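As you look at this complex, bear in mind that one protein chain is not there, while each of the others sits in place.
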Amino acid sequence: MASDESRLAAIEAKDEIRELTARYCHAVVDGDADAIVELFCDDGVFRAHTSAPEGRAALREFYAAGVGAKTHKPFVQNHVIELEDDSHASGRCSVEIRVLQDGQPYTQAGHYLDKYRRVDGRWRFAERHYIRYHNAPWREGWTK
Amino acid sequence: MASDESRLAAIEAKDEIRELTARYCHAVVDGDADAIVELFCDDGVFRAHTSAPEGRAALREFYAAGVGAKTHKPFVQNHVIELEDDSHASGRCSVEIRVLQDGQPYTQAGHYLDKYRRVDGRWRFAERHYIRYHNAPWREGWTK
Partner (left out) sequence: MASDESRLAAIEAKDEIRELTARYCHAVVDGDADAIVELFCDDGVFRAHTSAPEGRAALREFYAAGVGAKTHKPFVQNHVIELEDDSHASGRCSVEIRVLQDGQPYTQAGHYLDKYRRVDGRWRFAERHYIRYHNAPWREGWTK
């Protein structure tokens, strides 16, 4: 049986990681690329269908281009977190994103496969892998 | 380092506050204005784009008019909570709302900036400020 101290620490870690994914959403909505990059480790990576920026400089460029116009509003749900030790964890969470693309509304759904690492006393993204189910014009909806 | 007792209390507070926002959604879906008002402090306030009812009498009038016909179905996500002390906290959470307006489906998205206060042993809303991104006819979608 784990000690009370280690059980408390595990619950606190999961709480902080859950909020990490929420802070990511808020920073995207706010169009704040710097705030997003702060949530990643120095060598963090974001893997999507088209690109995989790695490291803070590449992440900053990627997110500055992606969120500056405040076109994306992500909503994260269904979070499952697996703690490996006191500074490594992984997780899966679902996401729906409201997008404005060329002035038209789009809807995305998918999930993130995350790796988290605790650096300087704070949990951060070591890796986010975005598995996208669809990116559909809102008025049409998805077909797969 | 905080004591085990204070760390436990902090985790319990955040858990209760997260459920407070969920109870709010359930009460809206159920069309139960009294249940919503119970979630606020006596001097609580709800700030929206068009009005800002303050105190339980004003809140009851506001919510009775707003939820009685069971037209709103809110879904809260992305919750970040900051504890100030053992009876004050603030938070931000995202929301999507399914609405029936004049018989037509609408979709809202936005976020709440909340202040929470612990009164009589229970966390309640001292203030909810609803920042609405859009309230769009479902079939059209949003344009900003």
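In order of appearance the chains are A and B, and numbering begins at 1 in each one.
As a working rule, a residue touches a chain if its C-beta (ideal position, glycine included) is under 8 Å from a C-beta of that chain, and two chains touch if they have at least 3 such contacts.
Quick caveat: nothing in here was measured; it's all calculated off a predicted structure.
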Original post:
Pick from B:D15, B:E38 or B:E54: which residue touches the chain that isn't shown?
Top reply: B:D15
Original post:
Of the residues A:G103, A:G121 or A:G141, which one touches the chain left out of the display?
Top reply: A:G141
Original post:
So which bits of chain A touch the chain we can't see?
Top reply: 4, 7-8, 11, 14, 75, 77-81, 92-94, 96, 109, 111, 133, 136, 139-144
**OP:** Considering the whole complex rather than only what is displayed, give the residues of chain B touching the chain that is not shown.
**Re:** 4-5, 8, 11-12, 15, 19, 21-23, 25-26, 29, 73-77, 96, 98, 100, 103-105, 138-139
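To be clear about the criterion, only the chains that are shown with their structure count from here on.
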Original post:
Which whole number of Å gives the spacing of the CA centres of chain A and chain B?
Top reply: 24
